[in-house]
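Taking it in order: structure first as structure tokens, then the write-up.
Right, chain A next:
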Amino acid sequence: MTTTTDALLTLTGIRKHYGGVYALQGVDFEVRPGEVHGLVGANGAGKSTLIKIVSGAEKADEGTASLNGEALGDTVKALRAGIATVYQDPQLFGELTVAENVFVGRELRRNYLVDWREQQRRATELLTSLGLSEKLAGQRVADLSVAEQQLVSVAKALAHEARILILDEPSAILTDREIETLFTAIRTLKDRGVGIIYVSHRLDELAQITDRVTVLRDGKVVASEPTKDLTVRQIAELMVGHAINGTTAEAGAPQGEPVLRVEDLNRRNRFTNVSLEVRPGEIVSLFGLVGSGTGSIARAIYGVEPADSGTVRTGQTAMLPGDRSRQGVFATKTVGFNISIASLKGLWLKRKQERRTAIEFIERMQIKTPGPNALIATLSGGNQQKVVLARQLVERPEVLVLEEPTQGVDVGAKEEIHGLVRDIVGQGTAVLLVSSDLPEVMSLAEKILVVRGGRITARFDRGAAQADVLAAAAGDE
Partner candidate 1 sequence: SKKEQPPAGGQPRIKVAFVPKLQGIPYFEAMNTGGQKAAQELGIDWIYKGGTTADPGAQTEILKSLIQQKVDVLVVAPNDPDSVVPILADAASKGIKVLTSDTDAPNSVRELFVNQATADGIAHSVIDSLMAPMGGKGKYAIVSCGQTAANLNTWIGVQKRYAAEKYPNATLVDTVYAGEDEAKGVSMAKDLLNAHPDLTGLIGQCTTSAPGVAKAVREAGKLGKVFTVGVGTPNSMKPYLQDGSSSTSILWDVEQLGYLTAWAGAKVKRGEAIQASNNVSAKLPAVKFENKMLLLGDPLKLTKDNVGDYDY
Partner candidate 2 sequence: MTKTEGQEVVLIAVLAVLWLALGFGTDTFFAAANLQNILATVAPVTIIGVGMTAVIVTAGIDVSVGSALAVVMVVVAQMLRDTELALVPAILLGLGVGGVLGAINGVLVAYGRVHAIIITFGTLNIFRFVALQIFDGKEVAGVPAILEFLGGGAEGRSFGIPHAWLLAILLAAGMWFYMRHAPTGRHLYAIGGNAPAARLAGIRVTRRLVGVYTITGVLVGLAACCVIGGGGLVGQSAGTGLELQVIAAVVIGGTSILGGRGSVLGTVLGALLVGTVTSAVTLLGWRSELTALFIGVFILLAVGADLIRERRRRRL
């Protein structure tokens, strides 16, 4: 890798380990002014760790990091130096309003006090520029959907003059339209000479927005090239370290009577008259843009959120929650604990059986972990997701509700998870797939129910044109 003198941010020989896990093993990395630098890698490759070192949230064990020749420090110093970060999970304050969140820590002041009016005005401006409703500015963040929260955290990073903007998978839960708005914002900053680090698993985005791509594998840089010199396929292969075979979408074979029947399900302000059926061996997808209400419908069907009226008839059901870290993972517990917790039977714990099951699933799903006794917190995001999915499969449920099963998961793991889903459907499970990842929906689902404004507005069968589905969801007939 060549070192150029005009680099804005320079990292050399960065090493970082967590206990026995080496997250970064001598990484060189640089960002130039006005450059959008894509950072990709499989789950656990070390992207988030690298970013945390730049933003001051973590300290490197070895190596140097400097911005314009000045060494980097803790978060406060980094913020002052103009490093703005959107973390992988939005670091927001649920009880505070959106406007406050945007400026928290660096409030706009007048006479030493918070300048509420100016904050409100600037926040509204930023929100509109990101395509969000201006009414949000005064709302409590806890009342927002995850996607809205993600955009708020982008707004927070844009609120102050930045020299380096870091985006760690900002697009994972955004719809295409929102991503486009985001890209517009990024291009504006780029023109102002801001250096941007862009982490994403959506490789197709890289060509659209980045100038340069660095690929990390197992904590090492395996490539750092101008984006135009790389194809999506090449990047994917660099990430996983071997050639990927194209996947063939094999249709399931639905059989018999529906095991999941939903009739006229309603919840005020969320969804209206939702009816659907899923038969054994079939994948039905609820597809909608963020905020369309698909998540609420799925959670109401599973029964963890209320519905006002309507009926749900279902067999034995399991659900993969949409927010892995908050709803999926028992962070201080072991992998074995996390896999077995939903399938405990009787009075006594069957520890041998539990261990056996855990090992079986670790192997079957190729979960990267030393063993069932490892703490789940030490796994990368994608592997944690596999563990949470494994939990739903132990019981062989008749109905499986999957909410965003591959969100924030790298391509390799994504393919594996898709394969697993097809397997279980092949064994006769009925799957209700809630996803905002259109290619995923198109390749997996038998039937696609498009949700807009809390209503099912269109139904498609397998083979429908991607554009038609998207148009129905976006509402621009």
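Selection rule, in plain terms: all candidates are chains of the complex that A comes from, given by their letters.
The definition used in the following text is that contacts are C-beta pairs under 8 Å (C-beta built on N, C-alpha and C of every residue); 3 or more make two chains touch, one makes a residue touch a chain; residues count from 1.
Predicted, not measured: the structure shown is a model, and the values here were computed from it.
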| item | value |
| --- | --- |
| Neighbour of chain A by the touch rule, complex-wide, chosen among 1 or 2 | 2 |
| Footprint of candidate 2 on chain A - complex, ascending | 55, 57, 75-76, 79-80, 85, 87, 91-97, 99-100, 104-107, 109, 112-114, 116, 138, 140, 156, 268-269 |
